[in-house]
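To start, I am sharing the structure in question, which I have written as structure tokens.
The complex is shown incomplete by one protein chain, all other protein chains being positioned as in the whole.
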Amino acid sequence: VEDQNQLRLAGEFTQKNGARLLRGGIFKMRTDPASFQGLGLQALEWISSLKKELSMPLVTEITDARHIEPLLPVVDMFQVGTRNMYNYALLKELGKTKTPVLLKRGFSALAEEWLLAAEYVLKEGNPNVVLCERGIRTFEKATRNTLDLGIVPWVKARSDLPVLVDPSHGTGVSALVPAMCWAAAAAGADGIMVEVHPDPAKAKSDGYQALSFEAFGQMMAQLRQVVKAMGRSLD
Amino acid sequence: VEDQNQLRLAGEFTQKNGARLLRGGIFKMRTDPASFQGLGLQALEWISSLKKELSMPLVTEITDARHIEPLLPVVDMFQVGTRNMYNYALLKELGKTKTPVLLKRGFSALAEEWLLAAEYVLKEGNPNVVLCERGIRTFEKATRNTLDLGIVPWVKARSDLPVLVDPSHGTGVSALVPAMCWAAAAAGADGIMVEVHPDPAKAKSDGYQALSFEAFGQMMAQLRQVVKAMGRSLD
Amino acid sequence: VEDQNQLRLAGEFTQKNGARLLRGGIFKMRTDPASFQGLGLQALEWISSLKKELSMPLVTEITDARHIEPLLPVVDMFQVGTRNMYNYALLKELGKTKTPVLLKRGFSALAEEWLLAAEYVLKEGNPNVVLCERGIRTFEKATRNTLDLGIVPWVKARSDLPVLVDPSHGTGVSALVPAMCWAAAAAGADGIMVEVHPDPAKAKSDGYQALSFEAFGQMMAQLRQVVKAMGRSLD
Partner (left out) sequence: VEDQNQLRLAGEFTQKNGARLLRGGIFKMRTDPASFQGLGLQALEWISSLKKELSMPLVTEITDARHIEPLLPVVDMFQVGTRNMYNYALLKELGKTKTPVLLKRGFSALAEEWLLAAEYVLKEGNPNVVLCERGIRTFEKATRNTLDLGIVPWVKARSDLPVLVDPSHGTGVSALVPAMCWAAAAAGADGIMVEVHPDPAKAKSDGYQALSFEAFGQMMAQLRQVVKAMGRSLD
């Protein structure tokens, strides 16, 4: 989330094309403390007004247990990012709410550790955990991360939790995102997360990996075919 | 290839279910010099007689430039295995033939290096190179390798060479192979290579990753649907 | 820390052999929520009484910003473990104290990211950050992690912060620990952290990598020689 207008455009467009959740970064995890850190509470207001307008549920990233309380009334799903997968103190606090938790895999987490991290939430009494594969760190430099689709059927065989795939972070290259969305569906993923931006070249962070509206529309059209071939549906 | 009967059964069955190439390991690359090293020239005779019977082209692995000449009359495609991707002396010699070369990606090769290895064959005058992604080495232990499907569209954008995917070696776990075959097709691969064994539990090498006949048949039925959804066909 | 007696023995012995800091795990980060999680506040009492007796400064791991306040009076150094290196919310809170922070490198953190994580503490006004290399995740399975000693001179060329090396976690194999302590000193590290246990075979966690008292003594004797050869001293 960078400004209110950009947010509205992206929200409306993606909803028309089949998106089911609105995700807005309010506080942004950044490796460098000098980088753009998100807009904080100002964005929260914009997002929650757009959420009502579009009647779309809102997902936002949580990085600090002390933010849970103020966000609880407006947020429909908390996202725990890849760098916080091992933040067990945070996971335990989220386990004490009933709000769904989107738990991204740590970029160097063993799949085994990822399932155990989910246990930290589940054990506290919150059964609403959704897993999200988002690429792992390897020696390969052609892609920002290596999207580990083989882990999707591995997790599905061991857990009843839904599994999403995030090809935007998983590859870091927008040209590869559509093919990886289709592959994720064929691998058995229950959903995908993709970054969309009205003008990817101008995005303040992660622009290189965001889809334009046009590319998103084309991706979704083909995705419907693959999902149907797998005997499932987008609706 | 372990014995003549096992070979015939696997060849007949897979052909009936849509396989287009017969692959038989005559000399086998093994990490441990004390392991089963393949049957050598005896297997060559069996394979070449089965090849005629089934009218299927024969692929075999080549590990030594001095084997090219005796194999040339019977082999329809030379496979360069993951451990020989950097064996430029071998690649150059294969470049002097016109026999197609199936070049597997080194399990720690940058995609860039893989394309450059193909150049070693192409530069010598042999244009018939087929690439095969077969998984890379990462920290993850749930799978034997991490199948890098994101590299498929990356390569397709940079090269006209066909790209296959080998989910058997790519995951090392037979239960994950079907989902990865479907995902490979959705990612844009031009073909897949899978290991099939009449009785995977009894296989002398790599049994854990081979599909039974039944699993192969089910995988192929679903694969047809995904390939069709992608606007392509298996035939 | 498992019991009071074990703690006293290890503290006295290592001090006699040159140890300069007492490290006791009060709350233990565990991947599996069902594992031994540390003794909590009971251990805090034991440790702080031993600390007075031996006049050794106390280091303990911090995993939750809400624990800073109760620990502040007794703790001389907070350790941020490998899984919390990206926990910027915690790092910022530690930056508001003046207590030294031992920042372990994330097991998949780029060295660049590690220095930026240190910035999160420094920027808040706490200049007392000590870095600690503790091994990274790679494909190699002979050791639990791959100790990245090359990063020691890399960091020393870019930062004035002291750099420690932890060969116990870095290799996960006690037999390799002494050689890696000596190598760390020769690489220019400012100190080492090693796990010592009166009876490594009986340790409740990480026993496989702990040194016995005897092995610790022999390691330290040789370490003095290497440190001296490097023109430095242990005192």
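Each chain carries a letter (A, B and C) given by its place in the written order, and its residues are counted from 1.
Rule of thumb we're sticking to: contacts are C-beta pairs under 8 Å (C-beta built on N, C-alpha and C of every residue); 3 or more make two chains touch, one makes a residue touch a chain.
Here the structure is a predicted model, which is why all the values come from computation and not from measurement.
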Listed residues C:Gly11, C:Gly81 or C:Gly170, member touching the removed chain: C:Gly170
Of B:Ser48, B:Asn84, B:Asn126 or B:Thr171, the one touching the omitted chain in the full complex: B:Asn84
Omitted-chain contact residue, chosen from C:Leu71, C:Leu164 or C:Ala185: C:Ala185
Subunit C residues touching the omitted chain (full complex): 108, 110-112, 136, 138-143, 146-154, 157, 167, 170-171, 173, 175-176, 179-180, 182-188, 222, 225-226, 228-230
Missing-chain contacts mapped onto subunit B: 29-34, 63-66, 83-84, 86-89, 106-108, 113, 116-117, 119-120, 123, 137
Contact set of subunit A toward the excluded chain (per top definition): 108, 137-139, 141
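Throughout what follows, only the chains that are shown with their structure count from here on.
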Chain contact topology (line, ring, star, complete or other): complete
Most central chain, judged by mean C-alpha position against the global CA mean: A
Length of the line joining the C-alpha centres of subunit B and subunit C, rounded to whole Å: 47
Subunit A and subunit B: spacing of chain centres that average the CA atoms, whole Å: 35
Whole-Å separation of chain centres (CA-atom averages), subunit A against subunit C: 34
Residues of subunit C engaged with two or more neighbouring chains: 108, 137
